[in-house]
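A single protein chain has been omitted from the complex, and every remaining protein chain is retained in its original position.
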Amino acid sequence: MSTTSGSSGVQRRSFLKVLGASGVAAGAIGCSSDRVDKLIPYLNSPDNTVPGVSNYYATTCRECSAACGLIAEVRDGRVIKLEGNPDHPLNQGALCSRGQAGLQGLYNPDRYRGPMLREGDALVPVTWERALQELNTRLSQAGALQNAVFINQHESGSFPALLDEWLASRGMPPHVSIDADVNMPSVEANREAYGVAWPALDFTAARLIVSVGADFLDDWGAVVPQQLSFADARAKLTEAPRFVYIGSRRSLTGLNADEWIACRPGTELMVMQALAGQMPVAQAAEAAGANAAQLEALVAELRGAGSSLVLAGTHGTNATEVARAAAALNQSLGNVGTTVLPGRALTSFEGLSGASALKAVSERMTSGSVPVVFVRGANPVFTTAPAAGFAQAFQSVPFKVSFSSYPDETTVLCDLVLPDHHALESWGTAQPLANSIGMQQPVMKPVFNTRSTADVLLQLGSTGAAAAAPAANGDSAYRQWLEQRFGGGVDAFVAAVTTGQAQGTTTSAAARPALTPASADPSTPIGDTDGEFFLHVYPSPLLGTGSGANKPWLQELADPVTKLAWQSWVEIHPTTAQRLGVENGDRLTITTGAGSVTAPAYIFLGVQPDTVAMPLGRGHTAYGRYAKDIGVNPLVALPVAADSATGAMAYSATKCRVEKEGSHDQLVTTEGSARQHGRGIAQALTVAELTALQNGTAEEPHGHDIPGVPSYSALPGLRSPIAADAQGELADSSAAQKGMYDPEHWSGMARRRWAMTIDLSRCTGCSACVTACYAENNIPTVGAPWQGRATSPVTWDERPGANIIKGREMTWIRIERYYEGGEDNGTDFETRFVPMLCQHCGNAPCEPVCPVYATYHAPDGLNVQVYNRCVGTRYCSNNCPYKVRYYNWFGYGEPNRRQYAFPEPLNWQLNPDVTVRGKGVMEKCTFCVQRIREAEHRASSEERDLNPDEFTVACAQACPSRAIVFGDAADATWSVAQMAVDQRAYHVFEDLSTFTAVVYLKKVNHPAPGAPVQA
Amino acid sequence: MTTRRKWAAVPGLAVIAIAATLLSAYSGAQAAQQAAAAPATQTESRDPAVIKAGMDTVAERGPWAYSAASSNVGNSPEQPINFPHPVHVQGAGMNCLYCHNTATKSPDPGLPAVETCMGCHQIVATQSPEIQKLAQYYSDSLPVPWNRIHRVPKYVQFPHQRHVNGGVACQTCHGQVQEMPRVFQYSSLNMGWCVNCHVENQVRYDCATCHY
Partner (left out) sequence: MATTVDPHRTGQRPNVASADVQLPAVRDYAQVDEEIIGTLRPTGKWFAALGVSILFMLIGAATWAYQIYWGLGQAGYEPPVMWGVYIITFVFWVGIGHAGTLISAILYLFRAGFRTTIYRAAEAMTVFAVMTAGLFPIIHIGRPWKFFWLLPYPNWRLLWPQFKSPLVWDVFAISTYLTISTTFLYVGLIPDIAVLRDRETNPIRKRIFSILSLGWRNSEREWRHFARAYLFLAALSTPLVLSVHSVVSFDFAMALVPGWHATIFPPYFVAGAIFSGFAMVWTIMIPIRKWWKLEHYVTLNHLDATAKVVLLTSLVVGSAYLIEFFIAWYSGVPAEQEYFWNRTFGQWWWAEWTLLTCNMILPLSLFSQNLRRNPMWLFILSIFINIGMWFERFVIVIPSLSHEFEPWQWTTYTPSWVDIAFIAGSFGWFFMWFLLFVKQLPVLAISEVKEIVPPRVRRRSSVAADAPATGGH
């Protein structure tokens, strides 16, 4: 396969040099042509590299400012998977979807192949020499360089210092460091209250968590460490904190709350003051349209809670005020030092310039005083509201230079593009924690003819004389620069790089005076007041404010809350929808003073009746094939209102009108029915029920035997003893055939039963497991506009997500989101997330119906799907009660089809250990059988048996909630075997006698004190 | 009379056709198993003719041999450099693992880096035209584009280390490579061939052993 013709200017030759004997990609099945393959040996065999065996390099994630630690799996010179670094203090091995999708940023087919120079309207490719020369000459001509502007995507670590050194050496002012994803008001308030940009939050120490619009599981702060802590807190079950969410829209964080107090956008401050006891609760509730009784109860609860945690992360014009109030409340409740830990502060956000600085820059550019502007990483033209006029200001600058390697909205306006390496191709450091330095190293040779910006700056040097010789790949000028400055010198540097992080100097936050609780009046709504609704715009948990949009994994991944993909939407409350006669998918036009946007409606229980909510991140006009013209950008409807203190864009509380446009869009949804219809798929207990269970005083609810009705039986864990089923004794007689036809054959084998437990108390529905599965198992994305089907012999369905509208997404593991209660659209409701994947039944309905033996029961308990044997009758899927089998409707793995999911060089990411499925075959979760085999090979080479928990599967590895545990349930020394007999354990559709290998642990709810218990 | 003959014609032909089909099918299956069992008896011989016999099994397999997978037994493409295994193995007495050095630790047996070849051939036989070809590649810093001979489909996961460490001799599957002036595909590499060996050696042979 390595002879595949190198399209698109990939550095094929240098790639072949590092490529071992195995191919670029596992071939599509069925095509066993007799074409002569080539075997390409190394030219010089690199040290510690074995062809066909992965190397693992530690580096740092740069997908958001938090800078988690990464382990990059490198096979034959290609990065094929990103995982969290278990030794990293920040993310402890976990990694979110955005971080994992960094890989598709590296291999993005729309990256610039090399430097580009503007000629007329077009950017044309040029050599690096030519480009740097151009830069020098233009800089020398530019004059007044003290007015030059360098806008940099915020990052902690050493690059900012290097950058400012260089700017200074060329007589330019320090750079502006921005990050549209960071909630600046919270940072500002943190600085005032705790003296740090972001204190560590310890959810486990709290008994009550109150979040006022702070979406700490979506995008607020450093999500992964916060999610780790939150999940640990929830895992304390009866001792776990109760979580109350206050806000106008229930985000993913909000859906994980035990209680939701809805309030109008912009009134959070009043609620906060009510909590602080500075305002009568009734008055605040009245003004905020919140439920007074709930609020009253919460105030009381907060007083008596002991240790609590109050968070605020709003996007209104008074966001900083709200955040200050929250900080003040924490101080007065004595939470600082227990649940809010400035001492273990997160330093990732230190040095952020913030929106006001960008505004100033914009004004200077408009005034025409700026001779040259540099942009690196950031995409301000897209992330600022058009009304702010940044784009025009930017265009007015005579010389615009971009270091971005993607054709984003800002870069396409530039005159010169000097594409930077991807983070995985370049050196660097990060400072995620005060006492920890994150090391960043190139884990593979550059895919394209790009250069590390740091190297470019160092080569340009202060003189700007003709560019120094280009740093050959590997020996980077920036690396030497780092080594010289690294405490402990080169050796320490190398040591740090190998572990991915080093101990930095610990800083203790100085004690701060308590904030005087703000008495400011609640913000008035933004914009013309005749609008009936509030527009609430929020950053997408997957795409952020837009940087994720060019990665098919993130576009394809259903939004954790709305379960929509590949499109933008307007969330509207059922009663409001009823009043306006709006159905799901009806296109709604949102009109504000600034402008209007149109998007299909999504009827959502979790939004205030007088609020409509829209996600950011889509609606790109550039940024590559996967982002361009997909969805709309709600920023066009936002007036230039800003937070008074920080100048951060005010996303919420804009008055708007909502009209039906008349036309209708199909929602690109993965959701069937959001109600369980008593099928007992997502089961839950209240704390009271759990305590009763633990005391053995729980009475068997009547009708527990009726099929389909959830069972709250007090029996421990497994009603179908997995271990006994290890060799399929409980399975139908086909299992007795042990895969092939010889019942005696397996007697000598180790008796294993690969199994999994999923703790629904921990699962937050973040969907990181889904992305991990896509990355590990070569799952194709099917939603791109050109991947649809023909609507006639000559026309194609080119709607984004057309295949997903047809229900053809390939998510081997999917997160189901079921609602409980709230049917009358008024009251509060509960949300249960259930990761649903192949249950690897001991008695699998799919097995006996396959006419060609393509699916069968393996002796180690796996339910195996043999792609190359499958003829595609799809009978197995019909007979699967869990509906976890996915079919290749098109040739997603065949490069010569328009539906091809891995355009060069995205196919470099493909996992060589997993077959790429061809069209017409069924596929499904394999429990990462390739990882099982790899571990078995390793063990047998070392002549030993597998060690307990020696390895795990991709979804379990990535999970930032640690909800998934995988292992051998037949061996009690594996932790899964112990988890599986938990009192909360149950099987889905147990009444069908499928004897599944996936054991779910019931979610534990914490109803408000005195609230009616909801079964 | 004529009537009776006509009566006999149709069913007679049918019976003959069916019998022929079944017979060939059966013989095909038999031949398949013999072909798979063959190497054990043949690996001892040093007679090139017998070694070549591996290729002749194609003829023995009968019509059904091709129903499952096309086998390239005997496939022996021209190589960019005519590398003589006998000279290195029998002549120089080198071990297979000297060049294919990852066969014990990786699914991939590995090929010698051009650098490795040059290690000796900067001194040894530098005048031979083949070596000069090699030197040329090296000086152009290009890898040698060898033609692959032994190939299993991409949906088959074959771990070399598992077999080599398990004590399976290279020759069991690759034949007497040390006696092949030019390497040819010795075994059929068909699934039945794999399964037979797994059955004989009492190791697991359900589908997910190799297909995933």
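The first chain written gets the first letter, and so on, giving A and B; residue counts start at 1 in each chain.
Here is the rule we use: a residue touches a chain if its C-beta (ideal position, glycine included) is under 8 Å from a C-beta of that chain, and two chains touch if they have at least 3 such contacts.
None of the values given here were measured: they were computed from a predicted structure.
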| item | value |
| --- | --- |
| Of A:578, A:791 or A:827, the one touching the omitted chain in the full complex | A:791 |
| Touching residue (missing chain; options A:166, A:534, A:651 or A:882) | A:882 |
| Given B:75, B:176 or B:190, the one touching the chain that is not displayed | B:190 |
| Absent-chain interface as seen on chain B, which is shown | 2-3, 6-7, 10, 25-26, 28-29, 32, 64-65, 67-69, 188, 190-193, 195-196 |
| Touch residues of chain A, complete complex, unshown partner | 30, 671-679, 681, 706-709, 734, 741, 789-793, 803, 806-808, 814, 816, 818, 836, 845, 848-853, 869-875, 877-879, 881-883, 886-891, 897, 899, 919-922, 989, 992 |
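By our rule, only the chains that are shown with their structure count from here on.
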| item | value |
| --- | --- |
| Rounded Å distance, chain A centre to chain B centre (Cα mean) | 47 |
| Contact footprint of chain A on chain B as seen in their complex | 69-70, 72, 77, 102, 104-116, 138, 141-148, 151, 153-155, 157, 159, 161-162, 165-166, 195, 199, 202, 204-208, 211-212 |
| Complex contact set, residues of chain A against chain B | 1, 16-17, 20-23, 26-29, 31-32, 34, 36-45, 50-53, 738-740, 742, 745-746, 748-749, 853, 856, 858-859, 862, 864, 866-869, 913-916, 926, 929-930, 933, 937, 940-941 |
